[in-house]
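Part of the complex only, each chain left as placed.
We call the chains A and B, going by the order they appear; numbering starts again at 1 in every chain.
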Amino acid sequence: MTYLAIDALNVEIGGFALRDFSLNANRGEYTIILGPTGAGKTILLETIAGLHPVRSGRITVEGEEITHLPPEDRRIGFVYQDYMLFPHLSVERNLGFGLDMRRIDRHSAITKVQEAARLLGIEHLLPRMPASLSGGEKQRVALARALVIEPRLLLLDEPLSALDPERRESLQQELSRAHDRLSTTTLHVTHDFEEAISLGDRIAVINSGRIEQVGTVDDIFRHPASQFVARFMGARNLFTGVIKHQEEGSVLSIDGIKIAVVTDRHGPAHVSIRPEDILISRGKLDSSARNSYSGRISKIVDRGPLIYVTVCVPLPFVVIITRRSLTQMALEVGMEVYIAFKASAVHVF
Amino acid sequence: MQTLSKDWMRISFLLLGGVLILFIVWPLAQTVLSSKPGILWQTLLDREVFSSIAITFYSSLIATGIAFLTGVPLAYLLARSTFPGKRLIEGIIDLPIVVPHSAVGIALLMLFGRQGVLGRAFAPLGIKFVSAVPGIVIAMLFVSMSYLVNAARDGFASVDPRLEKVARTLGASQWRALWHVSFPLAWRSILSGMILMWARGLSEFGAVIILSYHPTVAPVLLYTRFESYGLDYARPLATILILSCLVVFVGLRMLTGRSR
């Protein structure tokens, strides 16, 4: 049975609207809601949390309808992009706020706060005031505050976007770890494509208040359901595989094909290669490019000055070349060609 | 040459502005400095003076309390909601600043006087407004409530509404979210508004004198002493009033960066 069911929701708030919005999630699932800025992602989450009146439609959690329940009776954790810690309360009292409001007895409240702080590694911050925390610390406190009430649903509104890149990675791991441990059903809103891919069991792409597509990363990337999804994903060579460290350097294996990469990471990972970084030739290449494959051209798309050539290795690689290269090399569909790209051109995330 | 020409404009502006500053400071300073401490102390011990100051202070405190109960919720609505007529209400809140004080007294008397609609309505409860503390309170309330409502509205407006939203998701009712989150965060603004309102209430004369000659508030007592006995007799009380307002005002300035 679906754990969270949003059914034909209609909401209208100051010029913005959700229309016939439907989305389901199973217990413990981590769903990424991916959409461009201004797609109404925050309003969607606020509506699920009960902060906006619903015109029509239903929201149910575990079969219980919560559509018209006030937010304080929903037990849904919410983390805003810019933290929204209570500036007049210490970290400890921020974490305890939800328990105080629910009139949990003092003793078990202290235990729960301690537990949540331990889970996110912020025990040492408990006596501090929010103003003295760094961005990453604030974010962790906001997450702990939402988790301490043992929410039935966790809503994250672009939780990583206000952080600098290094912090981002560590908090991303924190999120994964917390989710693995607690398996709280989570909706995580973002406009960042790579964030979506690294975190989501599944991704829902939304645009102007409407679901465009829901599916796995591969589904959405390989079979975009609409023009918008295709455009939003962009033309990229995106692959998922396992990175191993070998003598000659790191190698990512996908379906038996090995791609040399430059990274410290290992284990499952995603990589992308920009189509303009791939070289195509009719003869075998002997160059500094460590990745070199032979394949067959499966598609040639003409886009004015630039030509998109898809080469199946059999893994499909999209390569961008100039019109002149196309005529010079006389490329045609079905032709056997070589492609090559440098290990440093492979983006791992 | 550049610095010189710059200085010429600055200097002339400073001189012009200095005249204005001097015009404010000089009379107040002279009044305060020319009073002997012994006479001030004697004046304070004067029963009539003491009771008038007491009446002034606590009437203004009651007016501030009433404005707190009615004006702070209104300020919250003005900061958080948009509704038709909002701009009109904001205009009405600012209105008492410009209505002549003696006209305020007349208008209040027409409504709260013995013949007035509310005067007659409250009479059975034993509350009368003419020549009574309730009259002083409503006169002060009328002329000074703008300061509290505006300060409280600015205070609430500076609290991110999403803090309340987060509190709601954490289990706080709307009322408790206001009480535990927005109110403490707006408190400094509200408090400074209350102090400013209280000080403005203390200083009211025109509206109060029409409603209540007896009991006498300090500004009215000052006036009657001046009328009956002349300047020298009025001066110690004027000094005491100016000094107490200065204390309140400096306290206010220390509470907030800028009071306005």
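Structural remarks
The rule is simple: contacts are C-beta pairs under 8 Å (C-beta built on N, C-alpha and C of every residue); 3 or more make two chains touch, one makes a residue touch a chain.
Since we're looking at a predicted model, the values are computed, not measured.
Just one chain of each kind is rendered; the file's full complex, by chain label, has copy numbers A x2, B x2.
Operating definition for what follows: only the chains that are shown with their structure count from here on.
Distance between subunit A and subunit B, defined via averaged C-alpha coordinates, is recorded as 55 Å. In the complex of the two chains, the subunit A residues touching subunit B come out as 46, 49-51, 70-72, 74-78, 80, 84, 86-88, 97-98, 101-102, 145-146, 149. In the complex of the two chains, the subunit B residues touching subunit A come out as 160, 162-163, 165-174, 176, 180-181, 184-185.
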